[in-house]
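Missing here: one protein chain of the complex. Every other protein chain is in place.
To keep things simple, chains are lettered A and B as they appear, and every chain counts its residues starting from 1.
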Amino acid sequence: MFVKNKWVKLAIVPLMAALVLSGCGGKDEGKSGDEGVLAQIKDKDKIVFGVKNDTRLFGLKDPGTGEVEGFDIDIAKALANEILGDETKVAFEEVTSKTRIQLLNTGKIDAIVATMTISEERKKEVDFTDVYFDAGQSLLVKKGSDITGIDTLKGKKVLAVKGSTSAVNIREKAPDAKVLEFENYTEAFAALKSKQGDALTTDDSILYGMVDEDPSYELVGGTFTEEPYGIAVKKGNEDFVKELNKALKALKDSGKYDEIKDKWIKANN
Amino acid sequence: MDFSILTNNIDMFLEGLKNTIIASLIALICSLVLGILIAIFRIAPFKPINWLGTAYVEFIRNIPLLVIAFFIFLVFRIPGLAAGTMALTIYTAAFIAEAIRAGIQSVPKGQMEAARSSGLTYPQAMWNIILPQAIKIVIPPLGNQFINLVKNSSIIAVIAGGELMYQGDLISARTFVVFDTYIFVAMFYLVLTIPLSLGVGQLEKRLAKNN
Partner (left out) sequence: MDFAGAYTWVNIKFLLEGFGVTLQVAFFAIILSFFIAGAVGTVRYAKVPILSQVFAVLVETIRNLPLLLIILFTFFALPEIGISMEKIPAAIVALTIFEAAMISEIIRSGLNSIDKGQIEAGRSSGLSNFQTLRYIVLPQALRRMVPPLVSQFISLLKDTSLCVIISLPELTHHAQVIYGQNSGYLAPILLFIAFMYFAVNYTLSVISRRLEVKKFNPPGSDSVSRIFPLYS
């Protein structure tokens, strides 16, 4: 053989070094393993919330400040205020409908406050708090569209977001429609504006945000499902769920909840 | 491994596989034609055309395929699968043009001069004398470009084009079974790309022997 062992060993050194380096990121693992999420939150004195960054009125990133703003964000801050006594003891991590359960179960976030509907399917994966917002699925179309509701979708292209309950529901409620699913609401709405579909479907609350951005679009046909939003936490953290429910109740009793809701959700709820 | 993911969603996987194959084949043929055209532009004995070919290759090669795909999908408003196929064509053509140009320029210049002086026009000489020789040299890199093309077709998932990666994404989002779903997606891709790689490898060996 041409190469002696020495050289092989030499070659392996950078490989190992690189493997070790690239493995470093993995060390966070297990932070949600031994003790409960609530205990960890108290330890680090901070709650990491998974929030939307692309949903106007609920969680939207402002390029100017780099901050995320919306109903979900204010709710999350208020919850932190109740639980840790300071609304600045929060960190926000961007999630999409597709990524949020993964991020929660791998311990990258402590709780999801991201327009997330409580559903039986999802209850198998995560635990939910009480309902903190009532939404319902609806349709968004360009003004003057011939789509007037769920029964006029035959042969139409309907846009949705991967991993959302709306994408599942619309296939049941309008089996004759063609459903196209996108990574996030930015892409889905951009696709609607680019006439890649005839309607966009998701919760009315999110659709109102889109109308707010571009008033040449409107909601049609009312709501055809009930989408109660809950805060999701990793399974097996009953104490954290209880704490969050207690905090939610406190917010509702003190009027803080209504204040936040009035700030973001104006006319329609 | 949870094979029920595969069997329960086999229709979606196959639909995705079909779309991946369609997009790759169409993009292959179109990018080959476009790539040859641009390669000819690049070596044409006429400066403005020359410059046009160079500008195309330099610009397209240096921007991400995904940005091209978003542009065609959102700005030109072409449906996902078609937009993705067009983006793949435009992108791959730049690489194919470069491979072909290198191939053509490796044919000694004297041959063109000899062909021209024996009465052939420039296009005739190019088509009958230069290209057949160049093709031998460029076949292996073209094969590699085709493998890249099949892999790159996965970006169609981001613009809802319904190919393999998109279907896998929907399945994993719906079933919450991520690991196994992606492993199956990977296997479907390998079924397409491994035979191609082996074929290209064989071709390279055979061509190397002939020289």
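By our rule, a residue touches a chain if its C-beta (ideal position, glycine included) is under 8 Å from a C-beta of that chain, and two chains touch if they have at least 3 such contacts.
Because the structure is predicted, anything quoted here is derived from the model rather than measured.
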Neighbouring shown chains of the undisplayed chain, as defined at the top: A, B
Touching residue (missing chain; options A:Ser145, A:Ser194 or A:Asn245): A:Ser194
Interface with the unshown chain - residue positions in subunit A: 1-4, 6-8, 10-15, 17-19, 21-26, 28-30, 53-54, 61, 63-64, 66, 94-96, 99, 102, 105-108, 183-187, 189-190, 193-194, 213-214
Residues of subunit B in contact with the chain not shown: 58-59, 61-68, 70-71, 74-75, 98-99, 102-103, 106, 137-138, 140-141, 144, 147, 151-155, 157-158, 165, 168-169, 172, 178-179, 182-183, 185-186, 189-190, 193-194, 197
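We adopt the following convention: only the chains that are shown with their structure count from here on.
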Subunit A - residues contacting subunit B, complex: 97-98, 101-102, 124-125, 159, 162-163, 168, 180-183, 187, 190-191, 194-196
Of all residues in subunit B, those that touch subunit A in their complex: 73-75, 77, 79-80, 158-160, 162, 166, 169-170, 173-174, 176, 178
